[in-house]
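With one protein chain held back, the other chains of the complex are shown just where they sit.
Up next is subunit A:
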Amino acid sequence: MTVLAPPTITRTGQTAPRPARRRRSWTGWAFVGPFMTVFAFVFVAPIAYAIYLSVFRTRLIGGTSFVGLENYQQVFTDPQFWSATWRVTLFLLVQVPIMLILALLIALAIDSGRLYGKAFFRVAVFMPYAVPAVVATLMWGFMYGSRFGLVGNINDTFGISLPDPLSPDLVLASIGNIVTWEFVGYNMLIFYSALQVVPKSLYEAAELDGASQFQVIRAIKLPAIRGALLIATIFSIIGSFQLFNEPSILQSLAPNAITTYFTPNMYAYSLSFSGQQYNYSATVAIVMGILTMIVAYAVQLRGTRKDR
């Protein structure tokens, strides 16, 4: 509708006759038509289809029936769904801060100009992001192997017995390590590019005032990249809630440690593809989507309020 606004304003001044006005309004829609069509197909239709699926239930015996909100009721009392959600929340609370602080430290170090071989570090830290997640996980999976992997080799060579990274207690931490490795470079790049646009005059002024490097970081650099920090945090929240590739691939190496409901996404996947419960799976997907939006929005609200 905002697209329509400009022509409306210009025309009201001319007091054009009514039929012409009518035609004009359709012209506007013709322009947004292509967009609306694509939007309907690509954005609205899949969501509408998921909602449509979520109010039915298909059974092997008895076929499909309309069940209203029963699937939603089931989600809210489903211990497997909530254990999965709790697991990714824990992941979010531990892994995201570690990753972002590491990324920030590296970005500040590279930006400080005191680092020897700055270009090399920038590329080296960013490189893992260019490795596809599937390949990265397979690679780490081989290293984690306590029989034939790197951990196994270390155990053999030094005659020690390291804890098995793929055991039920440690597997979430091991996945956190993989994800951190993959995404530190990406977040570092966001922070680094935000630091690049800080006007150099501020640093000169700080130097004249005799500010120390830490005072510069606290008073100039961090406030300047608050927006970037917020964006990186929101991306990481969404990424955590959508955790799927890494546990899904490691599952073949640790089938008992990574259950079919390890993360909400894996739960939706196995409901749909092993259990044929498409309807319930769609419900889980919708609920998880809404939860993610709520958390991301809450973080954004908080972040922008501080800006003012």
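A few comments on the model shown:
As a working rule, a residue touches a chain if its C-beta (ideal position, glycine included) is under 8 Å from a C-beta of that chain, and two chains touch if they have at least 3 such contacts; residues count from 1.
Definition applied: contacts and distances are computed from a predicted model.
Within the choices "Sugar ABC transporter substrate-binding protein", "Sigma-70 family RNA polymerase sigma factor", "Na(+)-translocating NADH-quinone reductase subunit B" or "LrgB family protein", the name that UniProt assigns to the complex's undisplayed chain is "Sugar ABC transporter substrate-binding protein". From the options A:Ile190, A:Leu243, A:Ala257 or A:Met288, the residue with contact to the unseen chain in the full assembly is A:Ala257. Touching the chain that is not shown, out of A:Pro34, A:Gly62, A:Gly113 or A:Gly210: A:Gly62 (per the contact rule at the top). Between the chain not shown and the residues A:Tyr144, A:Phe241 or A:Tyr278, the one that touches is A:Tyr278.
Although one chain is not drawn, its touching partners on subunit A can still be listed: residues 1, 4, 8, 21-22, 25-26, 29, 36, 40-41, 44-45, 48-49, 52, 59-62, 145, 147-148, 167-168, 252-253, 255-257, 259-261, 270, 273-278.
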